[in-house]
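Note that one protein chain of the assembly has been removed; the remaining protein chains are unaltered in position.
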Amino acid sequence: MRVAVIGVGCTEFGELWEKSFRSIFLEAGVEALEDCGIEGREIGAIYVGNMSGGKFIDQEHIAALIADHAGLAEFGIPATRVENADASGGSAFRQAYMAVASGMHDIVIAAGVEKVTDSADPMGVLSTSVDQEWERFAGANLPALYAIIARLHMHEFGTTEEDLAKVAVKNHRNAVHNPKAQLRREIKVEDVLSSEVVADPLKVLDCAPLSDGAAAVILANENIAKKFCDTPVFVDACTQASDYLALQCRKDLLTMRAVLKASREAYRIAKLEPRQIDVAEVHDSFTIAEIMAYEDLGFVKKGEGAKLVREGETEIGGKIPVNPSGGLKACGHAVGATGIRQIVELVLQLRGEAGKRQVKAEKALALNIGGTGATAVVTVLSR
Amino acid sequence: MVPLFWRKIKYRYDVVGSYCEKCGSYYYPKRELCPKCRRKGKLRDERFPDEGRVLSYTIVNGKIIAMIGLNNGARTLAEVCAEKVEIGTRVKKVFRRYGEDGDEGIIYYGTKFVPVC
Partner (left out) sequence: MIGIVSYGTYIPRFRIKVEEIARIWGENPEAIKNSLGVFEKSVPDLDEDTATMAVEAGREALQRSNIPPEKIGAIFVGSESHPYAVKPTATIVGEALGVGNYYYCADLEFACKAGTAGMQFCYAMVRSGMIEYGMSIGSDTAQSKPGDALEYTAGAGACAIIIGKDPIAEIEATVSYTSDTPDFWRRDLQPYPSHGGRFTGAPAYFRHVVSAAKKLMEICGYSEKDFDYAVFHQPNAKFPQRVAGILGFGEEKIADGMLVRAIGNTYSAASLLGLAGILDVAKPDQRILLVSFGSGAGSDAFAIRVTEKILSYPRNTKVWEKVKNRVYLDYALYLKHKRMIK
């Protein structure tokens, strides 16, 4: 059964000091419901991506909390939290997709939410996505592990710090036109290069900011999709793969095998080639991750990722625009919400509702990654 | 968290990993199941070589954290005690403090590396 996205909603991403965990998921959810005119009781199930309610706000059992505060507990709608580090949102989307595709439910909400700024050490919490007993013990946090990958990429393929900076520059430029984005300002390559070093060779402006934010999408089977929505966006494939959790266990640090596997399976299911993708939202938690994504998604050959950004091919107007929303880098990274936020952006792009950042697109791809790539979720959408 | 550290002492104080007697693969950190042979594999603890080579590294919080390729092909992520290293620098293991649980808690010892002179 084909599955369509019929409604989308998303909060602004950023340091939302005035807003609580409870208020942001409600805001995103209400926007999604209103987008497709659903009342509420039609919903069959809720899947919520959230990495660490426990660590960020000391609250577990957040799916029930959300159902409660959304007024859906009244109807007894089943709600489930999905956790896959910062791939939680993408994974929740996949659960929701399967629930509809299987025929179990007609309408399902996939949401993602994270409130990070209530915590004193958000990067410390995000870094719990890596192997605590070996990688964290050794003194590595998430940026450090990406830095190790970046240095090797530079060493093996001649990628430069300027190339990495260009990814940030592009994504910041895109974010200027995204009203929901956290960092809506242009930056220059020199700004990135002269920003404070976080984990050499990665600098502050190579890293996505950690953000508060929530996003929600409503999935429905194709038979009823048109009833709620004039412009349904179809899910052509939604795949997920795993890799070894710790970098030291992977034979090749320069290939994210989970991305490779999930994307190839998605292409097979969606019956398309990578070059047929018109727009992509990829997981640029660090600039090197976007360059690796170009390669592992098959947009270019391994080692040639930097060439795409050097030649401007992933800018809006280029051959394959990547992260028109600004990506995690500039739109912001609300951890568990990010995977859903990517879907929201691509739905807007496919509907032609992306405003000044609009890309002409028929087929779109989202890549959501957990940690350093031990989880990858790939979604292919079409009009 | 004391039991969590204690359980791994053998594998942190020295570079003790797993060797699969069936397929001849080395794994670090220790594994309970050989990913290649799975239930048919036969893993045993083995002390890994003292030396290796820096495959890549970063400098974070003033410390060099490196991916080290040991001489048997296994890899370990560890701190390198040096002013600077490069990809390819030969290193050998040393026994050092990784941290401590505040002023009153236990001290976390483990294996780090230093450049081979």
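Per-chain numbering from 1; labels A and B assigned in written order.
Simple rule for what comes next: a residue touches a chain if its C-beta (ideal position, glycine included) is under 8 Å from a C-beta of that chain, and two chains touch if they have at least 3 such contacts.
Remember, predicted model here, so these are calculated numbers, not experimental data.
By the touch rule given at the top, the unshown chain touches B in the complete complex.
Where subunit B meets the missing chain, the touching residues are 9-10, 13-14, 16, 47, 79, 81, 83, 94-98, 106-107, 109, 112, 117.
The rule we apply is simple: only the chains that are shown with their structure count from here on.
Measuring from the averaged C-alpha position of subunit A to that of subunit B gives a distance of 32 Å.
Those residues of subunit A lying in contact with subunit B across their complex are 133-135, 137-141, 143-145, 147-149, 151-152, 155, 197-202, 244, 246-249, 253. Interface of subunit B with subunit A (complex): residues 4, 8, 12, 27-29, 35, 55-61, 63, 65-67, 75-79, 87, 98, 108, 110.
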